[in-house]
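Okay, here's the structure, questions in a sec.
All protein chains but one are shown in place.
Up next is chain A:
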């Protein structure tokens, strides 16, 4: 039976060094490390995320004994921000079902942080500084989601005509024809194009930040007041890898509740199980989340980039198949 680790010892030393430099980065900025729970009474409603769950031996206040392994510490960290109004960061294991691959392990390490009084721009700057200080990366380059589409496809992802034009272009791509002809969901169409045609055009050796995602893909970001078609969500790509996702955070409890309900409506359409919305997060928002921005960054991927690793198994002590 093979019992040897996946990562080499020298890689584990690099991993330890990267933990150290990330912690130094936040210490220099007066951001406090926290470690919130992995097991929660609530999972995520997000249609594209799947919680793993386990059963506790006793009934819980939620009325069941199911505990969900967190896909990110976001909800818990926001409750801390709402309660204590402090800048915080966390380096923690998170778990997502169904994800195994070159850049995926179901259990992985996420670096997530929240900055009070920051908007998306200020946080993008800080992500750029983090990449520079920990990996020697050049300054981040920003482009809006709309710009990406206009430059690559000459079509506008924010208008119905543009989306239809994009769908028609996709129909002529042999690899996609089969199901693209039947696809009616605009977000799905845009996401395919983004993954298959836009991401590959990104300059690899300069961190790329895509900003202003369509509101349908806002997730937990607030809507842009100057253009309600887009949300203040950003994604960072570096060396061909999706590295981070951040928001100028939505603080409106009513809007947040509505988005959770929308997710569940999509889940019904997709024949996925509905997920109860985290009531404690909603209560925290009702009591008041300060104006803040937050971002989650894949720590293992950061180490892959820094070390030149080609597969996530090179940077993890033990991957799922060896766990």
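Keep this in mind: contacts are C-beta pairs under 8 Å (C-beta built on N, C-alpha and C of every residue); 3 or more make two chains touch, one makes a residue touch a chain; residues count from 1.
Operating definition for what follows: contacts and distances are computed from a predicted model.
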For the chain that's not shown, choose its UniProt protein name out of "TRAP transporter small permease", "Phenylacetate-CoA oxygenase subunit PaaA", "HEAT repeat domain-containing protein" or "Elongation factor P".
-> "Elongation factor P"
Taking the full complex into account, find the residue in A:211, A:245, A:264 or A:313 that is in contact with the omitted chain.
-> A:245
Just one of A:45, A:109 or A:217 touches the chain that is missing; which is it?
-> A:217
Residue touching the undisplayed chain, where the options are A:18, A:192, A:223 or A:316 | A:192
Pick out the residues on chain A that sit against the missing chain.
-> 46, 48, 98-102, 104, 174-176, 178-179, 183, 187-188, 191-192, 194-196, 217, 219, 235, 242, 245, 270, 296, 298
